[in-house]
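Dumping the structure here so I can ask a few things about it.
Excluded from the complex is one protein chain; the other protein chains are retained at their positions.
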């Protein structure tokens, strides 16, 4: 019962990796907004499998059909229903895996929770589910752009290779020019090499995505529980394979003293540093919102592992199927999508004042 | 409008640091449960200021009055209203601070968002607000104990001093025997010395709290958005001063390969390692739930800082008032409280099945 | 933003009368339940236009496509996405009506609220939207049947002709044997004649649907705001053309004295009378839940009416298109569907206890 997200701009998502498709209903979309359908497709393409040699070689058209809520290209304020059909399921790839639970995957917990599961390709627990998020996020992103909000995610770590440069939106094109989506071509090459090496071993590797949001108005966030960064954290942690979220100084700030960490104000309300990551007391302060998301290595690997069968007795399993050796390049548009959904929802909540 | 937390077990909290008090309404409490009022007070005492030389010297009785929902010591299933009165407000401490925004505090964002704020001691943005969470969490903890769920938080880092030992519930008493709440007396002494030194400088320091939950039934969590660790993340990030959340391997898992990171199953469903932190696919797997929370250094420091006044023009400010040099010792019961609220809420949601 | 219904069993609906179709996502469906697809289609057929001479002559196949949440005929506990395509839209029928607001229809208010609307056939405000409710309700009905809950709605009034007989489930077949769906063949004939006469005049007429639910367990309902009859009332009032809702004695009970109205208990907890309509204090008491719903005459009539154009200046309008002269025969399955959604949602909420 947890497939509805948002308070006002609200996505109700559905779909499994090897069923008819992935889709959803977006309620609370502002009315009278002219949608850029190509831009939506562009975001789906950024998430799509088969884009490059370092991601899964599954091919999916990932074209979205809209069913409602749009009249002559404009949103009508009524719910937008949509579907992205699955076209390239190879269910037979999963046959050998049905009888055993894949380690660190959701097979076991879904089976225990629901007493039943769609075993084809992970079913609902597959990252294919994020297609619906990308559609909703692409719409949110467009709406936000009209008020000057810009959302850029990028890879800043793969394994232990980390890019620690200074982000600026000038680097957005560099990021798109390499298959890893890191804002530096040299680091990109190193990361790509690492991913290729890991894949050759039939193995996988983790990575981090950083996201910077500029242009957010001051005042978004609803303390004390629905703090802006708390909801961003939930949104990111709800993405497959995410194990950590930090905002601003994060775990590094722990080692700082208050006198170093405090962001001194300058006239007008900007701050000299941004250890706060653009949010103070759960409310945006107008500085760039800046957070990082940790993705674990993909669970499906091509080497033999110790596991259990459906009787919970020990067996072994060797992964098959076409999987990403590292998820972060394709996670970039997903992080942006969830960020857009959160920021727009809080923007609309903030308008619900007298 | 963000002061309500939870779906079924739901806290609606209120109160400011220097007003009448902090309180709330807890709706959805299971009926017929005999409350242990001393245990509730014990949790409030763990959070209370003035417990030791390394925390703020404010004195608060922090006694809770219950208004409803309890008959002859038992919960009736109707909402529990409660209040913890503020008794030791020194509002004058804040006079000098009214005219200037404290750097990295919520003064500026509250003022911008609401156009008005209660300037006494931070008002609603003060960590005193967490008193309501501790009351609700203490009740949740008791209910959870009856099904074998146990929640232990402890400090594992202050500044750059980190305890990396192996937690076991045997260490719970050690944790309570030192003022830092770290499960090792030697580390405790080092951390305490660091905190004293920082305080002497009129400065503050960050820290981390780790939380381990045992006995959680398999199957809690509601994918795809309300994943158990996503909601735990939101709950933790909603606590004052928190800048990061990780579950299981967290940011360290990023550097691992899938073959190292995967938790091999053993007969019955347990796993050899617990990089997943007790949750797979957003659903508890029966292993200990294990997460870490990063707290930044407290913003109020006793040295002069560059800031702005209410006209957004530059000025300087030197903090006054009685503040914690490091929040983590007092954050331990707050982390446990929020964890208990989340786990109980998901337990009840899981029961809402056919 | 009001297209999501329910707390645990939750429908997120979408679609307009003359767009691609009507559909939705149902989240919170219990897992492992074998669906009877014919029974779902049967409910859609009961709602379908063109069933008899006294309803609209539009023809719609009204076949439902399911996209997710079902594996080998069983629910998996994940969201069920679905679509019922529109096949028989005659958009040109509405051309003349685009320029003027139809009196007592939602054209004017939608235009004012959203600043835009899909003018074809009422768009989102069309009763065609209820198709999604019937699909979700048909699933809820099946789940409820397994615990012995049975829901029967029927027409008990058309214009001033009222059937005041005693309902029993034996009459269910009689109800289905006549086109008005009244549990008495003689009354059915009178009502049918009235509807034919009204239609001949290019006019429309109102009516009432009564609904009786048997087998509801004692204890459903969540006071003080989410009382069972309050939520049933909301659910019914959300159906197109509904202007009133009563439970048990309703407005007639107003004229009674307490000594007449009180339902005396008999051993075991049943009551001699059922003026309460099966609910006391907002909680089901095990007696039949019994309520009535008032439907106004359909707004679209075939005679000339005074109205305004989109500049809010006066004009006249004569309705065209194919409309029901009286909605209640087709409203019967819609009332049952919403009742089923409410009862199942409260049944699941009641299970969310310790």
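Chains here go by letter, A, B and C, matching the order in which they are written, and residues are numbered from 1 within each.
In the analysis below, contacts are C-beta pairs under 8 Å (C-beta built on N, C-alpha and C of every residue); 3 or more make two chains touch, one makes a residue touch a chain.
Everything quoted here is computed from the prediction, not taken from an experiment.
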Self-check item: Visible chains in contact with the missing one
Solution: A, B, C
Quiz prompt | Hidden-chain contact residue, picked from the options B:44, B:64, B:83 or B:301 | solution = B:83
Quiz item: Which parts of chain C are in contact with the chain that was left out?
Solution: 1-5, 13, 101, 103-106, 108-110, 112-113, 124-125, 129, 157, 159-160, 198, 201, 203-208, 218-219, 221-227, 229-231, 233-235, 237-238, 240, 243-251, 253-269, 271-272, 275-277, 279-285, 294-301, 303, 305-308, 312-314, 349-350, 352
Quiz item: Where does chain B touch the missing chain, residue by residue?
Solution: 1-4, 8, 10, 12-16, 19-25, 27-28, 31-32, 65-69, 71, 74, 76-81, 83, 113-118, 123-124
Quiz item: Tell me, which residues in chain A touch the chain that this view leaves out?
Solution: 7-8, 28, 30-31, 33, 77, 143, 146, 348-349, 351-354
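Assume only the chains that are shown with their structure count from here on.
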Exercise. Averaged over CA atoms, how far is the centre of chain A from the centre of chain C? Could you give it in whole Å?
Key: 39
Practice problem: Specify, in ascending order, the residues of chain A that touch 2 or more different other chains. | Solution: 1-4, 13, 113, 124
